[in-house]
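Mind looking over this structure? Questions follow.
Note that this complex is displayed minus one protein chain, with the remaining chains in position.
Moving on to chain A:
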Amino acid sequence: MTTIVEGDRRLAIEEAAARVITDPANSRVAARLLAEEIAAEAASCGVRSFSESVAATHAAGLVQDELAAFVAAHAAELDALVPADADDRFEYFGLRTVYDRYLLRHPETRAVLERPQHFLLRVACGLSATVAEAAELYALMSTLSYLPSSPTLFNSGARRPQLSSCFLLDSPRDELEAIYDRYGQVARLSKYAGGIGIAWTRVRSRGSLIRGTNGHSNGIVPWLRTLDSSVAAVNQGGRRKGAACVYLETWHADIEEFLELRDNTGEDARRTHNLNLANWVPDEFMRRVEADEMWSLFDPKDVPDLTDLYGEAFERAYRAYEEQGRQVRRVPARTLYGRMMRTLAQTGNGWMTFKDAANRTSNQTARPENVIHLSNLCTEILEVTSDAETAVCNLGSVNLAAHLRDGAELDWERLRATVRTAVRFLDRTIDLGFYPTPEAEAANRRWRPIGLGVMGLADVFFTLRLPFDSPQALELSTRIAEEIALAAYDTSADLAAERGRHPSYADTRAAGGVLHPDHYAGAAASPRWDALREKIATTGLRNSLMIAIAPTATIASIAGCYECIEPQVSNVFKRETLSGEFLQVNRYLVADLQARGLWTQEMRDAIKRADGSIQDVPGVPDDLRSLYRTAWELPQKALIDLAAARQPYIDQSQSLNLFMASPTIGKLSSMYAYAWKKGLKTTYYLRSRPATRIAQTTVAGSAAFTAAPAAGTGAVPAPALPAAEEAAAAIACSLENPEVCEACQ
């Protein structure tokens, strides 16, 4: 093959990538060109084989001596594990992400010292003791069937192998030294690519007396400002920005100011632009919202035990404090709930997470002193914390799309096998990981939680032609969750038999014979659960928690599938990442339209004009219209129902985004009340859409184009265009279908 000049190849890559919408096959074309480019770059550093790449990264001081020795000792066997065509499985965006962010680079020249397959095999070797183990994990990763989370991909085999995704820190104690100590912990944890969840409920509210100085506290906002700056300053080695989410319980007297922290108006000294915000909501609050009652707000200094109580114990204490008149003030519960909904609509933040559902069913909360105080940055982890224990979770996700057999059904046996391998390697990360703080290490070794999740559910539904809101989709999604939980628990029981139970096993509900689905009526009806319960009664468990559905934003891009359990956001959209923007098109839709001879320039333009929706595009067959609805067009009730049905098999939680193009307080309050009633433990972002948009430049025929007269003869085109946000709908105004055009009437 002739050598392509470097600049020409780059241009060819960009052009192929930009033509993905015309034909998704261009994605593979661009990926192949990029793979060549990467191989050439690595070769320029003398790297052609896997063993050469590890030698080079070791020489550059990037990987552990042990890894280098292991690879050198088994060079031929390991090199032979890489199939020549393995890179062909990548879509362009996935490979680009790997290249821009994951491949190890020379510290000075910044040239890559490994190819994509070398990277995956290096990650596998970093978690393995033998070639056979490495081969097993690498086989899953290179077929994009399973990927560990980004911190493991970044750091496996590295000198400081921080492999964990999430850290959950208890609220600092209500004293100066404790608060500053927490800032330090957050900074150290952030530095190594972990996402931070931190509660702030124990810190006294505004106006509270400070005895030492006889002054009054300014409340939590100034502290959170400092946290905001601190998080922004730590840039995770340039690979991604630090990020944190602050949790506050709904009874804290600073709750209203807390809800305004992300507003883009008002006094900037009381805003935190980098922090995410989440509400840690007790059931008692939701009940009072429903009953339209008053809600009392407290200064935690006056009621220090409230945050350590849940369920009936919380309700008793809360009411007793009210009777004693300890509250700072009272507000109508609905007024506060309305403000929470407003914050969600305006900022997407202020996630609704439910304290009692989280605690009631957790395997870790068998003893009253073990309480979950918050979730994590992405609302899928629920683990107990205390001043001395920072909860940690190591994550990985199964790509469901890679477990379809002949495009017709799920290969259940292979899914179970993948889960078994995944659980073993997730368990191992607990022992191999480097922990930036002693509080994190202590907790992780005691509880040994892992978070196995999924991605590509939407791919499965598209392939099997199941609309998200169909009963078959609900049944399949629930069965997937149950199969994964069964296989994961079974593997953890095996691990307990081989290597011992996790040290705090006696403190778990499992030790008392209660598994997570047992908290949900009818969920553990299958005899397989009885068998498993019996097995665990003898073996115990190696891990206190096993299932969590993380958002998988980056690893789903690498795997080329839809994120976790999410529906598609649009049939045509772009991804913005640190490496630029990339166009993505729903390749299932395109294949269907191509098969029917409908994937024309007109069709593409019409879908683009409609912002990726096909609902009002003329000429789209009805069966496709229903299947390829976007998240904005699906009833959100269906997403909540799917989540609620799988909840019994998710012993932690799920990052459940909800979508509403134009939210109102009424719709949101109905939706979140429903989510709470259905027993969801957490929800994640509320996604809404901009009220105005950028005019499109590359779609022929904007609103009045085709309807306009041919020349400046004084004829009258549409005098009043529809409101800006409806402009997309006005494409109906065209000569092809004048009967639908209302703009010209």
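In the analysis below, a residue touches a chain if its C-beta (ideal position, glycine included) is under 8 Å from a C-beta of that chain, and two chains touch if they have at least 3 such contacts; residues count from 1.
FYI, contacts and distances are computed from a predicted model.
Peer 1: Out of "Ribonucleoside-diphosphate reductase subunit beta", "Dimethylamine monooxygenase subunit DmmA family protein", "PyrR protein" or "MEDS domain-containing protein", which one is the UniProt protein name for the chain not included here?
Peer 2: "Ribonucleoside-diphosphate reductase subunit beta"
Peer 1: Of the listed residues A:569, A:656 or A:680, which contacts the missing chain in the full complex?
Peer 2: Residue touching the chain left out of view: A:569.
Peer 1: Please identify which residue in A:478, A:554 or A:653 touches the non-displayed chain.
Peer 2: A:554
Peer 1: Which of these touches the unseen chain: A:50, A:154, A:167 or A:337?
Peer 2: Checking the options A:50, A:154, A:167 or A:337, the one contacting the hidden chain is A:337.
Peer 1: Quick one: which of A:213, A:538 or A:698 touches the chain that's been left out?
Peer 2: Here the residue in touch with the unshown chain is A:698.
Peer 1: Extract the touching residues of chain A with respect to the undisplayed chain.
Peer 2: Interface residues of chain A facing the absent chain: 7, 10-11, 14-15, 18-19, 21, 100, 240-241, 243, 264-265, 268, 273, 289-290, 334, 337-338, 341-342, 345-348, 553-554, 569-570, 572-584, 608, 611-612, 635-637, 660, 662-671, 673-674, 685, 687-699, 701-702, 704-705, 708-725, 727.
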